[in-house]
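A single protein chain has been omitted; all remaining protein chains appear in their positions.
By letter and in written order, the chains are A and B; residue numbering begins at 1 in each of them.
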Amino acid sequence: MSTGQTIDPKRPVVQVRGLTHRIGGRRILDDVSLDLHAGEVVGLIGPGGSGKTQLIRCLVTLTWPSRAELRLFDKPVSLLRRRHLRECRSRIGLQFQNFALFDYLDVWNNVAFPLLHARGMTRADADGPVRKALERVGLAGTEEKLPAELSGGMRRRVAIARVMAAAPSFAVFDDPVAGLDPVNSAKIMALLKDYARSAESLVVVATHDLERLLPITSRVVAVFKGRIAYDGPTHDLMSTAPDEVRRFVAAALSGEADPELDEAPGGRGAS
Amino acid sequence: MKMLLASFGRDFLDSLARVGSLNVMFYRTLRSLFPPRYDREELFRQLHRIGVRSLPIVILTALLVGVIMVLQSMTYVRKTGATGFVGAGAGLAVLSELGPSLIGLMFSGRVGANAAAELGNMVVSEQVEALRALAIDPIRFLVAPRFVAIVTSLVLLTVVGDLCGLVGGAMACHWLLDIDWRTFVAGLMEVELLDDFIVGLVKAAAFGGVISTVSSNYGLTVSGGAQGVGRAVNGCVVTTALGIFIADYVITWVWFQI
Partner (left out) sequence: MALWITVGQMLSLSLWALLRLRLGGREMVRQVYETGNRSILFVGITMAFIGMIGVYELASTMEAVLPEYSTLGAATLQGLTREMGPIMAGLLLATRVGTGMAAEIGSMQVSDQIDAMKLCSVDPVELLVLPRLFASSIASLGLAALGTTIAFFSGMAVAWFGFSILPDTFMSLRFVVTGDLIMGISKALVFGFTVPLVSCACGFQASGGSEGVGKATTRAVVLSSFLVIVEDALITYIGEVLQ
């Protein structure tokens, strides 16, 4: 279901070197370098305000960092090469932190939006994948509802379905379970795992719910204060990660507050 | 057809409810003004924010209104040959009518919309509920200082605006129409301007009351997040514009009866 081009599995889907991003003189991201490959499920973790959302925005080409060398699908990305940028974006799927559902479109049109516009499919062609994706997230039958008529959890699942329907080669889920009750977050995480296994693409999941995140990931990237504090396999996390990461993970898993890891003031709201 | 009637009826009932709640808001604002127990510092802060910072836009608007009116009365003068009309027509129109109403409209956009948005955000982020929980009346604490500041500023700004409008008219005469500005002033002097100036100020005070009441009402009745705030600001400026012209008509009519 991807756009036809196959990716050499040895070459990284996302390759970034020396990514530095400043907003108003403040360093949000500092010298980040990453190689992400197809077939990986990457968990992006870190305290609130550490720069996760900004990093995601840079990787999917929505924010242009102050300095970086970014290669997507093995080609350098720049604003000037608009055709390549379009092509890249049509293979990227992002579930936004606050859903970004179009409130003037019904659920079907929301989920079909990337298929119709980025892929240029006809409405008849799009209908199949849209219904399949909605069924997968358990929302079959809501096609004609408007986002305003849905609960928060349902809207989140529509946003996830919108990413899945397009079956992108590079899918990012930003906080897919925030504010959900444990039963629903478990369901959604299972869904993401299922998706990652079936789609053969690169999946990045950012969340605070480490208890449910770690079992589905193969690799963990920890962002602390705009820098990458740990990047490696999930099973080595507790043995090789630096002290602060281990403490953060342990605190998150046990549900205890760690006084040193309080959220940075005003970190999340502005993103 | 039935749908159309239903939606029309709903709109009608909604607007009746809005008129009612506007009246309640106005009454409660007036009640909370006496005895004057509001925060002095908050009042001065509002006066500065509302009055002083609206000065540039009011001056520019008034200058342009003067220019437009002079250019406009010129076409009439050319047809009738009454040169005195340039000063008199433009002057009267600026002082009694267009000055107050256009300055009022700009002020409603700049200040009224702002107040609605500000109060709306306080409602959305539950700050107004917090005030109520502390047994502080939001009307006395938030609305009353704004009411006083808005009415005072709009009257003072209209005085400044009137002056700028006349200056703009004289400049337009002098540079754009090649009529000596003294002709403009002479035409201006031929008519009784004081009456019109006073009507203009009465109108400004009334518009201030409308702007403050409508914006507080829409601001405090916001529901539903960012979209709700946007809708409230939209409703606020629309209702204010309607209110301004209705008040304008009533005052003009009363003035003609006396």
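Worth a mention:
In this section, a contact is a pair of C-beta atoms (placed from the backbone, for glycine too) under 8 Å apart; a residue touches a chain by one contact, two chains touch by 3 or more.
Computed from a prediction, not measured in an experiment: that's the story for all the values here.
Within the set B:102, B:179, B:206 or B:220, the residue that contacts the chain not displayed is B:102. From the options B:93, B:144 or B:204, the residue with contact to the unseen chain in the full assembly is B:93.
Of the residues in chain B, those that touch the hidden partner chain are 57, 60-61, 64-65, 67-68, 71-72, 74-76, 79-80, 82, 84-85, 88-89, 92-93, 96-97, 102, 105-106, 108-110, 113-114, 116-118, 120-121, 124-125, 176-177, 190-192, 225-231, 233-234, 237-238, 240-242, 245-246, 248-249, 252-253, 256. The chain not shown here touches chain A at positions 57, 60-62, 86, 89-90, 92, 94, 96-103, 113-114, 117-118, 269-270.
Going forward, only the chains that are shown with their structure count from here on.
Centre-to-centre separation of chain A and chain B, using mean CA positions: 49 Å.
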